[in-house]
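A single protein chain has been omitted; all remaining protein chains appear in their positions.
Order as written gives the chain letters A, B and C; numbering starts at 1 within each chain.
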């Protein structure tokens, strides 16, 4: 179940974001994640930002100490890996709006890749604090997606939140699916905007994870376990979960407001 | 690995021999044996006397207390069974001499069945203490084998040992294989007689068995384990084993002369 | 349809399959989910006095479908936060058994008193956690400690107290007997078996904590042995735990002496649907074996008279022998 792989490539995507590529021949689908073990340090859930072929990848944003240490992994270093786990984006839709905030683009990019490979039309609303932090903007463009940007400081695209861009796009286009990943407050807004136009939304959710096997309950979110029922959820199943967008659980299991 | 089957038929073959049939759909070949567990009593190795189809069978001769109790199993009684284990008779030969003494016919009969099904010519030298104890004589005849008999008391066929009959037949016919099962001293004689005519011999050997998995060493015979290397051996591998025909081991592992 | 109802320690369960502690036990919603999926009752995660994050990841290692090693480190939100979760589960209708762990008898008693006031139907004492007063050995490995803890708890609460014992002992009977002397209403056995895994490529233990506890089918024989050994030696009912993944597994435990069973790792392997399936399968198995009520099977593998071999009971069957 567990493999040890050596990092084969390290790409600084943005000032705060690093992609690690490694040979890993497990079958994977966009939306799924792996448990990445930095020996002597920690094991963390990480979405696969590259899901095709034998060279997979994760894209890590510097948050706390652990993610910073993960970023310092070098080419040739061994890391433990298990998975992939969890649900996937359903790539049957033909005209897709992707809404990503922060590191959310990590899990959305391979989904967009697959959609484009299936000749679907893809529009991306991408948000970041500032223009240099726009993750995978070039990757989305290179695959032929239309990319609309929002930055907190207005250094590129609209000034403000990506949810504004998303609402505007939803009003203009005839999308048959919305895929989103980012802070839950952001995703709640996206879901509300899409609901008005009856467009189904798939959201990728994050919770603290330990077993990733649907057992330890660390990742409980209402009646769901994010590790097995998610991370990609049909928004219709989430909207009635009171904790969604409001509470998560810390490693002790204590409910903590966002 | 272990099944519980209910005995579906009980046939008194001779005054001292009983066949138990039971549904058991494992694949089996002539020569192989099962470990038969009489709940609350013992578990013993028993050759399959019926190896084809879903209804298998064993044919038990009354020896000591345990085999007597096995004979008292009734139709409908549950017995434990694991296997089949061990090597098989190679049924490629075209003109086969079968030499059986005592309960030896139990393992030889299904081998003869298969040989006949493959249109080989089968001659059987069958020995017993007295005519009523000739096991499977009718079964051999019914499948179209030629049967020659020896009884200790001369009540049928030649008076004396079956080895005499076997030597005579070997001298007369052009056999390309000899299959034998019975007391090891008898089998040694058969091997010697066949060696003169360079006919290869396969012998089915018995030793005390416990695990039947090639582990506990209870069934050790020289460098072999009868449960996994046997019970059917190419005689060429056995003749140089000093213990063959001379010593077996009791349940404690002590070497005991025959 | 065979009757799966189980009575033990004053409780009546709709079936013998109880969610084991530490699995789906952090949130009330999950406990409720196990109940909705068909569990006979649910045990909470083991709760301590203060919030604990548990050990860092990696906290689990898996071995195919037959085993799992974990060292969660007893993460829990602490006894003051946890009643909310019990309340959610109770409102869904689940009979909740509260599990607690502590460092000594006094702490156990305090925790039990608190959790006992939340509407749980019983309390299970995790007497097999690696956080002892002593020097690294488990709290529950000495019979005298087990007796003292159980006695202290029983004095504090009015609901049944279940002592969950460790398999990492030379003498499980002695632990069960100690729990009985202390006043336990039942004994549950077993917690995980001490184990370790090493990653030879990374040259270190897989689990951040090093040592962990083995669970799943690999330990079924071990749990069965503990139940087998305790049955008859103690008068209180037994709850079997360890590696149960099929109706036959559960029935093995029952025949060895258990009145109910807890299911843990199988939830990870099969999903929560395992509870509904186990109950259905067990009912079918009992029908097949001609056992009308599960309770009739408790302990019948002990001193079982030899099944009919040539005996009168099979005379009625058709004898086709000549």
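Details
Here is the rule we use: a residue touches a chain if its C-beta (ideal position, glycine included) is under 8 Å from a C-beta of that chain, and two chains touch if they have at least 3 such contacts.
Keep in mind the model is a prediction, meaning the values are calculated, not measured.
Touch with the hidden chain on the side of subunit C covers residues 63-64, 66-67, 69, 137-138, 141-142, 166, 168-171, 193-198, 200-205, 210-212, 214, 217-219, 221-222, 224-225, 228-229, 248, 251-252, 255-256, 285, 289, 297, 300-301, 304, 307. Annotation for subunit B: contacts to the undisplayed chain at residues 1-2, 4, 35, 37, 39-40, 42-44, 78, 80, 209-218, 220, 222-223, 225, 228, 249-255.
Following the convention adopted for this analysis, only the chains that are shown with their structure count from here on.
Ranking every chain by how far its Cα centroid lies from the centroid of subunit A, the top place goes to B. Taking the mean of the C-alpha atoms as each chain's centre, subunit A and subunit B sit 68 Å apart. Taking the mean of the C-alpha atoms as each chain's centre, subunit B and subunit C sit 49 Å apart.
Our note on geometry: subunit A versus subunit C, Cα centroid distance of 38 Å, whole angstroms.
The set of subunit C residues that touch two or more partner chains is empty.
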